[in-house]
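As you look at this complex, bear in mind that one protein chain is not there, while each of the others sits in place.
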Amino acid sequence: MTLLDPLFGDPEADALLGDEQRVAAMLEVEVALAAAEAEAGVIPARCVTAIRQGADPALYDRSALASEAARAGNLAIPLIRQLTANVAQVDVEAARWVHWGATSQDIIDTAVVLQLRGATLVILRRLAAAGDAAAVLARAHAGSVMAGRTWLQHATPVTFGLKAAGWLSALDRARERIGLALWRAMVLQLGGASGTLAALGEHGPSVAAAMAADLGLALPDLPWHAHRDRLGELACALAIATGTLGKIARDVALLAQTEVAEAFESASDGRGGSSTMPHKRNPVGASVAIAASLRVPGLVATMLAAMPQEHERGLGGWQAEWETLPELVHLAAGAACHMAHMLEGLEVDAARMRANADITHGLALAESVSMALAAHVGKAEAHRALEEASRRAMAEQRPLAAVLAGTPAVTRYLSAAEIAGCLAADRYIGSASTFVNRALAHHASSQQDD
Amino acid sequence: MTLLDPLFGDPEADALLGDEQRVAAMLEVEVALAAAEAEAGVIPARCVTAIRQGADPALYDRSALASEAARAGNLAIPLIRQLTANVAQVDVEAARWVHWGATSQDIIDTAVVLQLRGATLVILRRLAAAGDAAAVLARAHAGSVMAGRTWLQHATPVTFGLKAAGWLSALDRARERIGLALWRAMVLQLGGASGTLAALGEHGPSVAAAMAADLGLALPDLPWHAHRDRLGELACALAIATGTLGKIARDVALLAQTEVAEAFESASDGRGGSSTMPHKRNPVGASVAIAASLRVPGLVATMLAAMPQEHERGLGGWQAEWETLPELVHLAAGAACHMAHMLEGLEVDAARMRANADITHGLALAESVSMALAAHVGKAEAHRALEEASRRAMAEQRPLAAVLAGTPAVTRYLSAAEIAGCLAADRYIGSASTFVNRALAHHASSQQDD
Amino acid sequence: MTLLDPLFGDPEADALLGDEQRVAAMLEVEVALAAAEAEAGVIPARCVTAIRQGADPALYDRSALASEAARAGNLAIPLIRQLTANVAQVDVEAARWVHWGATSQDIIDTAVVLQLRGATLVILRRLAAAGDAAAVLARAHAGSVMAGRTWLQHATPVTFGLKAAGWLSALDRARERIGLALWRAMVLQLGGASGTLAALGEHGPSVAAAMAADLGLALPDLPWHAHRDRLGELACALAIATGTLGKIARDVALLAQTEVAEAFESASDGRGGSSTMPHKRNPVGASVAIAASLRVPGLVATMLAAMPQEHERGLGGWQAEWETLPELVHLAAGAACHMAHMLEGLEVDAARMRANADITHGLALAESVSMALAAHVGKAEAHRALEEASRRAMAEQRPLAAVLAGTPAVTRYLSAAEIAGCLAADRYIGSASTFVNRALAHHASSQQDD
Partner (left out) sequence: MTLLDPLFGDPEADALLGDEQRVAAMLEVEVALAAAEAEAGVIPARCVTAIRQGADPALYDRSALASEAARAGNLAIPLIRQLTANVAQVDVEAARWVHWGATSQDIIDTAVVLQLRGATLVILRRLAAAGDAAAVLARAHAGSVMAGRTWLQHATPVTFGLKAAGWLSALDRARERIGLALWRAMVLQLGGASGTLAALGEHGPSVAAAMAADLGLALPDLPWHAHRDRLGELACALAIATGTLGKIARDVALLAQTEVAEAFESASDGRGGSSTMPHKRNPVGASVAIAASLRVPGLVATMLAAMPQEHERGLGGWQAEWETLPELVHLAAGAACHMAHMLEGLEVDAARMRANADITHGLALAESVSMALAAHVGKAEAHRALEEASRRAMAEQRPLAAVLAGTPAVTRYLSAAEIAGCLAADRYIGSASTFVNRALAHHASSQQDD
């Protein structure tokens, strides 16, 4: 664990991603291999117990693993050396059959798949929690009118419920996408030196099938040593989720700006104090998710750029994945964890939202008038009329309603009451509720699927 | 079209991706909007004909669009201006109702979705063709023994059929993944200024439903102006496919090396001549696919980094997609097109493959002997014995069989005939045929799905 | 030119980057090669005139170039074919000596260097203009107090002059960095087929020297066909500049938010109108620079990932650069052009800045009181006291001064006047002026260097 892991990560996911778990997962794979080979009669049945005993993670010297890996070029070689020695302590004969017929990459890849499974399930839970929290916000604030903002400028009004429903909808899609990618990626790697399982003679397929069943993994059509698309797909699905989490974080950070002050991360746990400015409540959760959304794309680019791996097993591309993929999962998990927490504790100031929606004194609702006028004079002319009136309202610092009241091109078609109606933010939120309800319904059905 | 488009792209896909098609697709969206609004009674029914007439792409001045877009900040604003004018030529009244209730992004996003659909379908066909060609190779060369290569060094033998089956299997997965991502991404964008469809009053949902049906798109739960995950998913699926295509290209380029000479791109069409070296046949197709596999990851990183778009519609992130996504599709299509062509015309020298498999004079098959010996003395000791014999064979430039014949630690357990059997490449290809058959069966069933 | 080039690019730079200029630059290189070879006596002197005549860009059929390039794998081969034919029209003998001893990559790379030179000089001018405009702002607003903002929250005050000086300083560094990278990258490429210039016999070095002199380029120690670090350095320098431009754009976009309203892009040229919301003035320039800052990092990643090019001339990596580098330059130029324009026309509302600085009613200046108090009770205790007072002020919605007046732990050490002094934003801007002056002095001296 590095000093910054607890900040950027998710403690539960990190507990499954670290070096210790890497070693444990590799040992689990060696045991499953031995068991499958014993079942197929490839190695003596009695070896399995000894190999299982020798594969106790507590027996392993991680510092020796690290320094030997630097010479060997991968972690499996020293691990197998230690495993063989540990098994020999129990049963010299069994030590002969350790790692029988497999190659380093079989062990490393299958172990990664196992680690990914655990950590990704944590992420799925975090995303579900974030979605649940967003659903609560969407429902609670379906009627909380606020300024819509496009290009970072006030636009026609929305509701905070709609904004939360947008988050919810994207979180649900993220979960579905990751679920599918995970399902596709959960495949055994077992091919031996060149992917033919030659060292297992005729028993290759049956050993692989038994091993996959034991580990709860699917059996691929063939070994995928140099075909990394499944891992790439999972990396991408996690990256897209991180992008969505970054979007939510950015939205909240912008709403929390001093001038806007519409929503805040909860400060209940003493987060985000400043070393110099006692009044500040820094949006720590948002900073973590935004940072993740900046880091993950580069890691995805690495995973993709590393895909063209040479021949049966490549040179450099595979190695480029070893730290990149766990780092990506760590960051995605951290973003999901922080955003679930942030959404669950989000402090929303609906009154301030409503008040802010009016600070343009009608300008943000010019479209509403424009549309009403356009029914009479056409869109282009109405647009021009409102553009001019808006410019005048800004220049003269007057409410738009006042300017429009003095504009015959408008008053010819619209009464003062009609204009006032157009300029009431609460009346111009269109189908916001319908959209919120659809997102909630989708979320409810996606929960039942789980 | 730029000078290099025909080299890096696919003519069919490019014909759907260019600026001309962008304009045409935007106009198609405006027409569908008008038709749906007429159906819902939002605009007069008679306007539709005039809007359709005014939306004839031939009427548009692309140079004016370009220069006005530079001021307006997007392409929809000048397009709508021209459309309104063109419609007015036909029916002044109808011109009032152009683009009614929609926002620029509705038009631009839905048009992108339409362009993506066309181009992605072309890519799917190319991948299917590449897969078919790989299947032919896999079947034809299921018995063509060749050197396995790991870390760019000879390893135990494989068959060329197995290598082709690996390509096939990845191509089939790429197709399935893209198909699914395409299906998810084919959704309408219609939200109006802030995503509430306020300008359509109560008719928002019905207009959107009619428009989606007309365009053959799905209706999303809510507008997705600032939630770009679906496009990100399609970008990722195409990128992963490009990675697989780059892997195939790299394999062939390595096989085509002068010293290896096992497979070549077809030269039938005069490709790959050198300006200075008359004998050369440069692997042009491979260079294109490898270049694509280097460029696409950066474009994906951009798509992902652009995801955190602010509030209802963002600033800068959306704009970053406009050229990035079409470029990515263009490159993926080019890679798919070139690799389909390369695989269909691949010239394979199976005799050379077989010959090359023996150039280590048995060293690459040391594992085979090692495994046989290990059954007697255990894996570690057998490995050590063969490592030593291999080193001696290399140092003394003698065949491994000869060295082993003089090694009592080996001859004690293995007869000369057994050693010779171990060192016959043809006998040490394990489950290669099984794997080939599985990939072919999967491909056959995936074709039926289409 | 694509439809979006005028929006995302700089017209002057784009005029040097397009396909037409690519062809012209390649022809210029061929002429320089012939002239140098004639000077060295490698080819007959009389050929040069004919080659120059045949190299008139107007003679070239770009559509044929494009389609032949797709077969040949690069643009030089068809260009040389056309050049040879064109020269033969003038002088059959001279046509024999076209492209003598060079390889395609010599022509393509040197032409790229020439295109980069032109476009980069435009960018340097834009950055200088942006710097000049920032300098004007820094000087004019050295006393314009505004809220400092960290983590998107109000912090202790700054001046707008300081913010502009920060932009200025970074722009000046960007210019220096690009200038240096450009200087290093402006080298001739001439190596022939494998980088030995063998086809020129003993004349290789003299031809290269003459050609470099003619084109105003430096002579490298050796050909750099597969060593792309100089181009990578220029790409990086431009990318860093784009990052700075993106930072400026983001700052202005945030200042232009409806609730903040402190600075705006000039609307003088009708930019940024909305298709639906007549009152809006979208920050188009900022959107372009932010989009560039999102796209350029991915392009840099491609340039870097493409660096490991094989042997004497690689496969795929070089091709990956062909469109990536011009695209990157195009985007950097566009960002520089838009930001120069934006800074030159920036509308600053200093009164609003001053007013916004006070909206926390003293909270943002809590540090000022904290420091004064800390001189008496230590930093930690003072920090705690102010944190508590700030929390109370927020909870009770009272000005910090009022809360502090009722806090004995504070009033024991600080008088009401001292507290008021601490809470005056104008008095707590520290060394802002010194920093502004340093940045201005640096800029003045950097201008003299030009």
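When the chains are written out, they are named A, B and C in that same order, and each has its own residue count from 1.
Going forward, a residue touches a chain if its C-beta (ideal position, glycine included) is under 8 Å from a C-beta of that chain, and two chains touch if they have at least 3 such contacts.
Remember, predicted model here, so these are calculated numbers, not experimental data.
Enquirer: Name every displayed chain that the left-out chain is in contact with.
Expert: A, B, C
Enquirer: Sort through A:Cys47, A:Leu65, A:Ala129 or A:Leu188 and give me the one touching the missing partner chain.
Expert: A:Leu65
Enquirer: If I consider the whole complex, including the chain that's not displayed, which of C:Gly41, C:Gly201 or C:Gly406 touches that chain?
Expert: C:Gly201
Enquirer: Which listed residue, C:Gly54, C:Pro297, C:Gly334 or C:Gly362, touches the chain dropped from view?
Expert: Per the contact definition at the top, the residue touching the missing chain is C:Pro297.
Enquirer: Looking at the full complex, which residue from B:Pro205, B:Gly298, B:Pro326 or B:Gly378 touches the chain that isn't shown here?
Expert: B:Gly298
Enquirer: Tell me, which residues in chain C touch the chain that this view leaves out?
Expert: Within chain C, the residues touching the omitted chain are 81, 84, 93, 95-101, 148-152, 155-158, 162-163, 165-166, 169-170, 173-174, 177, 180, 184, 192-201, 204-205, 220-230, 232-233, 236-237, 239-244, 246-247, 249-251, 254, 290, 293-294, 296-298, 300-302, 304-305, 307-315, 367-368, 371, 374, 377-381, 428-432, 434-436, 438-439, 442.
Enquirer: What does the interface between chain A and the hidden chain look like in terms of residue numbers?
Expert: 1-8, 19, 22-23, 62, 65-67, 69-77, 80, 99, 102-104, 192-193, 199, 246, 249-250, 253, 269-277, 282-284, 286-291, 293-295, 297-302, 305-306, 315-317, 319-320, 322-324
Enquirer: Quickly run down the residues of chain B that touch the omitted chain.
Expert: So the residues of chain B touching the missing chain come out as 147, 149-156, 253-254, 256-260, 272-274, 276-283, 287, 297-298, 301, 305, 356, 359-360, 363-364, 366-367, 370, 383-384, 386-387, 389-391, 393-394, 400.
One rule holds in what follows: only the chains that are shown with their structure count from here on.
Enquirer: Do chain B and chain C, two copies of one chain sequence, contact each other through the same residue numbers, with over half in common, or through different ones?
Expert: Result for this pair: same.
Enquirer: How far is the middle of chain B from the middle of chain C, if each middle is the mean of its Cα atoms, in Å?
Expert: 32
Enquirer: From the mean C-alpha coordinate of chain A to that of chain B, what's the distance rounded to whole Å?
Expert: Chain centroid spacing, chain A to chain B, equals 23 Å.
Enquirer: Two or more other chains in contact with one residue: find those residues in chain C.
Expert: 253, 272-274, 276-277, 282-283, 287, 297-298, 301, 305
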